[in-house]
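Every protein chain except one is present and positioned as in the full complex.
So, chain A:
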Amino acid sequence: MAANLRTVVGQNIASRARALLQGSSISDLQCLTTQRRSYLSHVASHETRLLAKYGGRNTVTLMTGDGVGPELLSHVQEIFRFAGAPIDFEVVEINASTNTPEDMENALLSVRRNGVALKGNIETKFDDPSFKSMNVALRTQLGLFASIVKCKSIPGLNMRHNDVDCILIRENTEGEYRQLEHENVSGVVESLKIITAKKSKKIARFAFDYAVQNNRKKVTAIHKANIMKLGDGLFLESCREVAKDYPNIEFNDLIIDNASMQMVSRPSQFDVLCMPNLYGNILSNIAAGLVGGSGVAAGSNLGDDYAVFESGTRNSGRTLKGKNIANPTGYLLAGCDMLEYLGHNQHAEMIRESVMTVLSDKQIRTPDMGGSATTLDVVKAIIDDVKPKTLAWKSISEHGAYLQ
């Protein structure tokens, strides 16, 4: 008994000492604890009353969007159901045709109620200047300051580069997207790009926190400070300042044009990228193209209170609508990210694994990935792969995460 006790006490002390030794600088820890609460740690974010989670089941807003959004999201729902993911969807029909303020307000309220949304992309008519982008409005009104796009090569998919594994983190609310444009004199249009120290620091901190949490080694800031010395200069300066708090993470910066070239020639050098709005948009599309195009990449938009998950490249796929050839991978992976954000890690892992099995091993692929299968073929294959896994559900749940 006494010996037992001693070993227990001893272990305690040893583990504490280890934790102390491992913990890097104190400032590092501090900023983690203050920042983490808001968006990173699952456990902490669940304690807020923002999520509609009761009895282990989450209600999640599903915004259908335009183009292939509705069909692909219905496939996501179906696969979730077969996987037994504890998610209830509140479907909100929102697309380019429902652009009245009430529809918008409705969608916003729904996200505010549920805290989390899965979203198809809403088309923005660029030929109509009075049409404000609803995607941008959603992001700004919900304070979704960070966009994350994960680009990782899918094994077995023969692309030009097979070693892409980077996280693109993009400031989502300011920069070129403030929609402040005016014509001073006729023929001269000023479009304002706004960079603030506050938001730049916030996104930089987010990127570094993300790197720490996901065992990443390097953060690269992307900018054009050689031309926009003040605006992008401020962004770069903010990143540099934040980098000092994270001595364990390597930091460097690259100019956007060079970064684009590097991305297509030697993408393996990138780890975590931290970017202002427009550069982020362009570079995430390039990176998504490297790993298989718009149907493959998943994206998430995180704010202090809310999270919206969508496809990585944010296009609606209008031309593919109704043809049963769109690639469901992107939305499915976005759905998995959402499950992980909500703490349902086992379900996320299971679905992701099945997606990868179908794409890499069974080689059932839609035309955009060089295959000849239809969307439904892929979905069916994934469901067939998911089904037997729920057989062992009991043993998984016994050994899996204890308290979600």
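As a working rule, a contact is a pair of C-beta atoms (placed from the backbone, for glycine too) under 8 Å apart; a residue touches a chain by one contact, two chains touch by 3 or more; residues count from 1.
One rule holds for everything that comes next: contacts and distances are computed from a predicted model.
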Discussion item. Leaving aside the chains you can see, what is the UniProt protein name of the one that's missing? Options: "Isocitrate dehydrogenase [NAD] subunit, mitochondrial", "Trafficking protein particle complex subunit", "General transcription and DNA repair factor IIH subunit TFB4" or "Metaxin".
Written reply: "Isocitrate dehydrogenase [NAD] subunit, mitochondrial"
Worksheet entry | Selected residue (touches chain absent from view) among A:Phe82, A:Tyr177 or A:Phe309 | A:Phe82
Fill in: Where the unshown chain meets chain A, residue by residue
46, 49, 51-57, 59, 73-74, 77-78, 81-82, 84, 86, 88-91, 105-106, 109, 112-114, 387-388, 390-394, 397-398, 402-404
